[in-house]
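Structure below; questions to follow.
A single protein chain has been removed from this complex, and every other one stays in its place.
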Amino acid sequence: MNEDTIAARMREIFDCAPFVRWLGMEVLGAGEGWCETLLLPREELRQQNGFLHAGVVSTMADHTAGASAGTVLPPGISPLTAEYKINLLRPALGDRFRCRADVLKPGKTLVIAESSVYAITGDTEKLIAKALVTLAAVKVDLLPPA
Amino acid sequence: MNEDTIAARMREIFDCAPFVRWLGMEVLGAGEGWCETLLLPREELRQQNGFLHAGVVSTMADHTAGASAGTVLPPGISPLTAEYKINLLRPALGDRFRCRADVLKPGKTLVIAESSVYAITGDTEKLIAKALVTLAAVKVDLLPPA
Amino acid sequence: MNEDTIAARMREIFDCAPFVRWLGMEVLGAGEGWCETLLLPREELRQQNGFLHAGVVSTMADHTAGASAGTVLPPGISPLTAEYKINLLRPALGDRFRCRADVLKPGKTLVIAESSVYAITGDTEKLIAKALVTLAAVKVDLLPPA
Partner (left out) sequence: MNEDTIAARMREIFDCAPFVRWLGMEVLGAGEGWCETLLLPREELRQQNGFLHAGVVSTMADHTAGASAGTVLPPGISPLTAEYKINLLRPALGDRFRCRADVLKPGKTLVIAESSVYAITGDTEKLIAKALVTLAAVKVDLLPPA
């Protein structure tokens, strides 16, 4: 997959997903088998204790994994999350959050990826969550209308 | 835990979490070892294919599991998600979404719960996701300031 | 799938798996979408603390889930575990262990099942583990030779 195709994939996966747009996730970079994203925290994304809500951290981990899977699937085939597991390792507190996802196993029907989410405060970056994600490769015309 | 204590717990867990308030999750009911919640879908909560985003379904599953754990923990001790795994079983399409969480194992340091998320369309209810959630029991003063 | 076909499936899934035979897992019953198995503990199956080893409990949960998936797949198509998650809820101590697996979602490419493992001591049965299992439906001739 060349750079233009990957860029088009990223636009498809990030710009067209209303929830992800609302959260404010941005693509930092992507290549064959990987993707990196950034999220800036704000009040509405927090848990009662001030942490970024586990659901927001999970969405970063899941969606970035989906994007990494998108870079190894042919045109017309989209990744759809079948399941994932996430460990929330440390408090989700920071100035900004970075997620890195890598494909562990590409495939025609299933793609497996892992995601790491980091909280950045000043110059310090801490691993706050780790996820394993299983994505099904689905023909776009099998998806319901948007 | 009596009804008033459970009601106070539910207010603490739902009303004070900005992300959950923004999503619009409501408590349908709660008792010792269980909790049920409702969510109405809207445009910002969707994936590019029109489904409720997996991150939103996951937040329902995780937060409702946390609330069920809250009903079996003593005052001053709060549930904090350590990890969870979710299977997204069917398209997250419906008029409204219901989540039911039950404690599988209470404990002093860990509480394990399972959550089922259902999509409701008219009179039909379908199981669309199932999660297993591990929650740590944390002293409230160990949490960072809100 | 009729009773004879299910019985043939169970023989294929249990009798031909050397590890499962060695563990001593037996089929208690099976029908469309479910399977139940039994295991008697013995010294070699234990952890250093005397519990049945988590790996043995996991094998029960995984293999019984696979068998439940086998009851909803057509002839010539076999279940292959893609991933699972298991929570070990209570000490794996008992006279015998029972596992119940149910299909949550049948499918042409993926089958999702859940398994519950119980420890039985005299008349008392306790839930000791719960698992969520994702199985890929694989053409038998895609499998490597036994």
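Letters A, B and C name the chains as they come in the text, with residue numbers starting at 1 for each one.
The working rule: a contact is a pair of C-beta atoms (placed from the backbone, for glycine too) under 8 Å apart; a residue touches a chain by one contact, two chains touch by 3 or more.
Because the structure is predicted, anything quoted here is derived from the model rather than measured.
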Omitted chain's touching partners, listed by label: A, B, C
Residue of B:R9, B:R46, B:H63 or B:K85 touching the missing chain in the full complex: B:K85
Hidden partner interface residues of subunit C, rising order: 12-13, 16-20, 22-23, 43-51, 53-56, 58-59, 62-63, 78, 80-88, 91, 93, 143-146
Those residues of subunit A which, in the complete complex, touch the missing chain: 85, 87, 89-90, 104-105, 112, 114, 127, 130-132, 134
In subunit B, positions touching the absent partner: 82-83, 85, 109-110, 112, 132, 134, 136
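What we mean here is this: only the chains that are shown with their structure count from here on.
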Distance-maximising chain from subunit B - centres being C-alpha averages: C
Whole-Å separation of chain centres (CA-atom averages), subunit B against subunit C: 29
For subunit A, residues contacting two or more additional chains: 82-83, 85
